[in-house]
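Coming up: chain A.
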Amino acid sequence: MTIFAACAALLMGLGLFGLITNPQPLRKIVAFNILGSGVFLLFGIVARRGAAAGVGADPVPQALVITGIVVAFAATAMAVALLLRLFADRGDTRLDHESAAGTEPARDDCRPP
Partner candidate 1 sequence: MSTAIALVTVVAVSAGAIFFLAGTIGLIRFPDAPCRLHALTKADNLGLGLIVLGLLPQVGTLAEALKLVCIWLLVMFSGAIVTQLIAATSRHK
Partner candidate 2 sequence: MTSALAFDLALAALVLAIATLTIAAREAMSAVISFIAYGLLLSLAWVRLRAPDVALTEAAIGAGVTGLLLLGAAATIGHRQAGAAPPLALMLAAGLACALVASGLAATTLVLLPEPAPTLAPPAMASLATTGLGNPVTAVLFVYRALDTLLEKVVLVLALLGVWSLAPDRVWGGVARLGPDAPPRAMLVFLAQLLPPVGMLIAIYMFWTGADHPGGAFQGGAILAAMWLIVLTARLADMPATSHPGLRLLVLAGPMLFAAIGFAGWALADAFLAYPEGYAKPLIILAEAGLTLSIAATLACLVAGPATRTPPP
């Protein structure tokens, strides 16, 4: 169990590192998912430590993790959709718009009427 605890901590560190340093937004999203899975794994350790009353792991943290995985998926889907829309409008996925000011292409229909 201590092995997976260390594994979870390292996964969170790795995910955070990727989230900060990766220049590509899609890889940032992947790193965010790894960070999240590290957090979930930590909940798994807490659940496993709470094994009692004939069950192998405390069911409450398990249920929290299941909810968390679904919500993390919803957030990922939203982020990917935003990224694809950005790509469709601008032709790239750069997030630093200041440096690209002046070369901004005309948006097709995002303007309010």
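As a working rule, a residue touches a chain if its C-beta (ideal position, glycine included) is under 8 Å from a C-beta of that chain, and two chains touch if they have at least 3 such contacts; residues count from 1.
Selection rule: all candidates are chains of the complex that A comes from, given by their letters.
Note that this is a predicted model, so its numbers are computed, not measured.
Of 1 or 2, just one candidate touches chain A in this complex, namely 2. On the chain A side of its complex with candidate 2, the touching residues are 1-18, 20-27, 29-31, 33-34, 37, 40-42, 44-60, 62-63, 65-67, 69-71, 73-78, 80-85, 87, 91-94, 108-110.
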